[in-house]
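Note that this complex is displayed minus one protein chain, with the remaining chains in position.
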Amino acid sequence: MAGSTYGTLFSITTWGESHGPAIGVVVDGCPAGISLTREDIQQFLDRRKPGQSKFTTARKESDQAEILSGVFEGRTTGAPISILVSNQDQRSRDYGKIKDCYRPGHADYTFDAKYGFRDYRGGGRTSGRETIGRVAAGAIASKLLDQLGIRVTAYTKSIGTITVPETSYDHGCIQNNPLYMPNLEYARKASAYLEECVKNKDSCGGIIECVVTGMPAGIGEPVFEKLDASLAKAIMSVGAVKGVEIGGGFQTAQMQGSTNNDAFCRDDDRIMKRTNHSGGTLGGLSDGSPIILRAAVKPTPSISQEQDTVDIHGDPVKIAITGRHDPVIVPRAVVVVEAMTAVTVADLLMRNMTARMEYLEEIYNK
Amino acid sequence: MAGSTYGTLFSITTWGESHGPAIGVVVDGCPAGISLTREDIQQFLDRRKPGQSKFTTARKESDQAEILSGVFEGRTTGAPISILVSNQDQRSRDYGKIKDCYRPGHADYTFDAKYGFRDYRGGGRTSGRETIGRVAAGAIASKLLDQLGIRVTAYTKSIGTITVPETSYDHGCIQNNPLYMPNLEYARKASAYLEECVKNKDSCGGIIECVVTGMPAGIGEPVFEKLDASLAKAIMSVGAVKGVEIGGGFQTAQMQGSTNNDAFCRDDDRIMKRTNHSGGTLGGLSDGSPIILRAAVKPTPSISQEQDTVDIHGDPVKIAITGRHDPVIVPRAVVVVEAMTAVTVADLLMRNMTARMEYLEEIYNK
Amino acid sequence: MAGSTYGTLFSITTWGESHGPAIGVVVDGCPAGISLTREDIQQFLDRRKPGQSKFTTARKESDQAEILSGVFEGRTTGAPISILVSNQDQRSRDYGKIKDCYRPGHADYTFDAKYGFRDYRGGGRTSGRETIGRVAAGAIASKLLDQLGIRVTAYTKSIGTITVPETSYDHGCIQNNPLYMPNLEYARKASAYLEECVKNKDSCGGIIECVVTGMPAGIGEPVFEKLDASLAKAIMSVGAVKGVEIGGGFQTAQMQGSTNNDAFCRDDDRIMKRTNHSGGTLGGLSDGSPIILRAAVKPTPSISQEQDTVDIHGDPVKIAITGRHDPVIVPRAVVVVEAMTAVTVADLLMRNMTARMEYLEEIYNK
Partner (left out) sequence: MAGSTYGTLFSITTWGESHGPAIGVVVDGCPAGISLTREDIQQFLDRRKPGQSKFTTARKESDQAEILSGVFEGRTTGAPISILVSNQDQRSRDYGKIKDCYRPGHADYTFDAKYGFRDYRGGGRTSGRETIGRVAAGAIASKLLDQLGIRVTAYTKSIGTITVPETSYDHGCIQNNPLYMPNLEYARKASAYLEECVKNKDSCGGIIECVVTGMPAGIGEPVFEKLDASLAKAIMSVGAVKGVEIGGGFQTAQMQGSTNNDAFCRDDDRIMKRTNHSGGTLGGLSDGSPIILRAAVKPTPSISQEQDTVDIHGDPVKIAITGRHDPVIVPRAVVVVEAMTAVTVADLLMRNMTARMEYLEEIYNK
């Protein structure tokens, strides 16, 4: 069934395989009148492109975005925005092993089980390249949010066992290290950790954190389209994510009500919370505090060690994934998490526009 | 915006407030020909009803389900199934404090921020009673799954700091203790822990685990309607859930690819996995192993200790939530997690029916 | 598949069979703050109830609406509004013929073909009583539209061969005759025509017209959710409707561009059209003129003449539909067409709220 569209009012449809001629996204429902250029999108794409550090694949992907529709004289028109990125690296290779056997930790087997066969070239639709469409859409959503004073920032909280404690956060340096960590010292430690992984022909996982500031209160739609529920889906739909939490998250399970509840207070005539264990949502609606979410990312399944598996007939074989693969998915997924968060928040902000009859009167009774 | 409907093909719409005349659900898209009685639904509702142990509210809620449509001569007809539960306890009370101030950890403030005012009686739409509709729908989804050999089982993995280790699971005793823990010894410990909470006028959180067995491989719709992403949303949409993980979940973030990857093998001509760190999904599609997910539940926000907060004008006040409230939400939420999982899996099984042209030919070219 | 929900932002879900315990609707996404009482809804329901004239069934249907949720202290809260109407007339009868054979012009055969069996009591889900939910929802949508100065009015344009010419319209008398015609003289003629039908054990069709005034320009969502396309679906989904047209409609097919085009002009600083052949839409968006649509309604299929048909085994039988049936569906369907139009327009007005970035800034940057 159709599963490549996400969002109700701000709606994105991604398409494309790793080794087809191109990959892209259609963003539908974007309000008219937002200034938008190719560079706005390119800037986001460049953050996920490989070759930024020694830990990302050497595959040459220039990933140049083209805007094919929906923008006129530098502004969105309200029509669907189609963005296309040509695949540079379509040369036919020897996919022998990948074609005929099921890589552990990959979706080869499950795609065959679902569809009867699969486009095995470079992972096909399950390739990380699918996220190009998400990131391009996220760039547009971020422009929309910017104009409302809302800012989404994602970064690497941990790589393997190296975790940046909250007390050491320096958001200013996130873009200054190829791992997108909010602390250069920990980035160095993580880099050493990764070198060890590579040496062992192994890979590791990590945690991405994402913060949304400037959120008005009341965003999210009871009872199924809650802000936190929608974010959970958005983030969990990113390949390799195995867990999502908001605010205190799993630690909350061990807390007491008296310490977990955030006291309300007044600050400058605004109602605020003294703490933010809730991570910015109460009853599934934004509570005016920053939204804080974390995503657990599993280790890259492609490792050059020999692994046991079966071929497509079920016969046991050994496989070692050759070629260069990132030993960790986290750094390149940071912008993907940021993009999916931005798209989700934009959509829910738009959905909230009809929460009150007075809003309709404001727009129509002029 | 409309946010009370969940599911695409197997679609549920819940309605009702805590202190209105009734609460209910409409289940639309249920296939015709499933045997269904009032008792099938009542059995599920009885698992969430209060008064089962000393830790659940004494409020008298008999919660008797009525089926108003969609069933004829004991079988579903394909028409929407409307289920209604009358609210017994609508007597008007003094809601003074709740009406005029914002309870910490509750959605009072965020609902006012969204809608301009709120039905403050007993939490209104944010009451735990909203889950009655979900559970009734889950009962129907479970009947559907049963017929395909698929079984969903949820239980309490931990209450506060008391966690049942996987090695001590005894699924047979889940229904034999009011906390729905899979080990009676740990249930006793958790009970003692809860008594301490109550004594301290406090509350605690916990973790619910849910397992789905008998799943065919390939269920889930790339790339946004993945099985794990859909489950994440379904579970996170349950009030008080602050985190969701699949399989290894957050622990995966600290693992290596070599240990986290599940090797494929053959067993009796079926392709299997030797381990199940993936929790039953690869690339967002079911991989034939049991689905395993966990939900982190925050402590009950209603505590009888005095807390700081503000009234609806923003002026600081003190509040102590009187009346009896469960010191932990987890046991009554177990069946809710099970229900939301069942609904999600049923919907995705139905969506998968059109994955292959040969399925269409099978149904239509007879 | 789930097909009982209509509308994206203003979303209605109907449920219920003719002879089940009750019938109803859940209206989700209604903005908070609209004044709403049981009487607002009852007023609409009374317009579709039988027994108003000698041409409507004598079945005793008092059709009293209950509001079960979503309204607090006389105003909508933003939560789903559940409305229930008990079925009074559930006594078991002899459904022998209906149960075992396929009535010509009815959905008995197609429901069996789809679901394998059917609830045959009184038409089950295909009964005209299903429209109760639509009408109740339409009453709410009309309250919303009223507040924005938008008014929907439906009436009977023709019954059989008796057609009220546009030049003879007197909207003031629509509610003053049981056929809801905009001219009392034609209503008398139609009444005589119907008596002839009844005498001949026959039935007839007719045309319903619906006008929406006060529409702002620009409502409708290109390119599939156009205003006229959405109205066409809404109206065609009413049982017995076999055609829908907007403005000039089918006559347009024989016109020339020079006469069919409506010239734009200025009136009091507003841009207007001199004529309204377009029926109020251009490019699928409202153009500021009144929306005008017409629905063709087929003759009541239940007639007391003997007809040829087959039983459920395919064997030929004769059938004469006994009991009293309306010789024409049109008068009771007038309020249904009005309701579906109101729901559709309300939904599209809400969807249009995010057409421009400046609207978002207006709501959020205060």
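We call the chains A, B and C, going by the order they appear; numbering starts again at 1 in every chain.
Here is the rule we go by: contacts are C-beta pairs under 8 Å (C-beta built on N, C-alpha and C of every residue); 3 or more make two chains touch, one makes a residue touch a chain.
This structure is a prediction, so every number in the text was calculated from the model and none was measured.
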Given that one chain is not shown, which residue among C:Pro165, C:Pro222 or C:Gly323 touches it? C:Pro222
Considering the complete complex, of B:Ile12, B:Val25, B:Ile41 or B:Leu144, the missing chain is touched by B:Leu144
May I ask which residue of A:Gly78, A:Gly160, A:Gly284 or A:Pro301 touches the chain that does not appear here? A:Gly78
On chain A, where is the contact patch with the chain that was removed from view? 1-5, 7-11, 13-17, 20-24, 26, 28-29, 32-33, 66, 68-70, 72, 75, 77-82, 84, 114-119, 121, 124-125, 350
On chain C, the omitted chain is touched by residues 1-6, 8-9, 14, 102, 104-107, 109-111, 113-116, 125-126, 130, 158, 160-161, 197, 200-207, 216-226, 228-237, 239, 242-258, 260-266, 269-271, 274, 278-279, 281-288, 296-303, 305, 307-310, 314-316, 351-352, 354-356, 358
Contact with the hidden chain only, please: which chain B residues? 8-10, 29, 31-34, 76, 78-79, 144, 147-149, 216, 222, 349-351, 353-365
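Everything below uses one rule, namely that only the chains that are shown with their structure count from here on.
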Taking each chain's centre as the mean of its CA atoms, how far is chain B from chain C in angstrom? 38
Whole-Å gap between the CA centroids of chain A and chain B: 26
Using mean CA coordinates as chain centres, what's the chain A-chain C distance in Å? 44
At which residue positions does chain C touch at least two other chains? 8-10, 29, 32-33, 78-79, 350
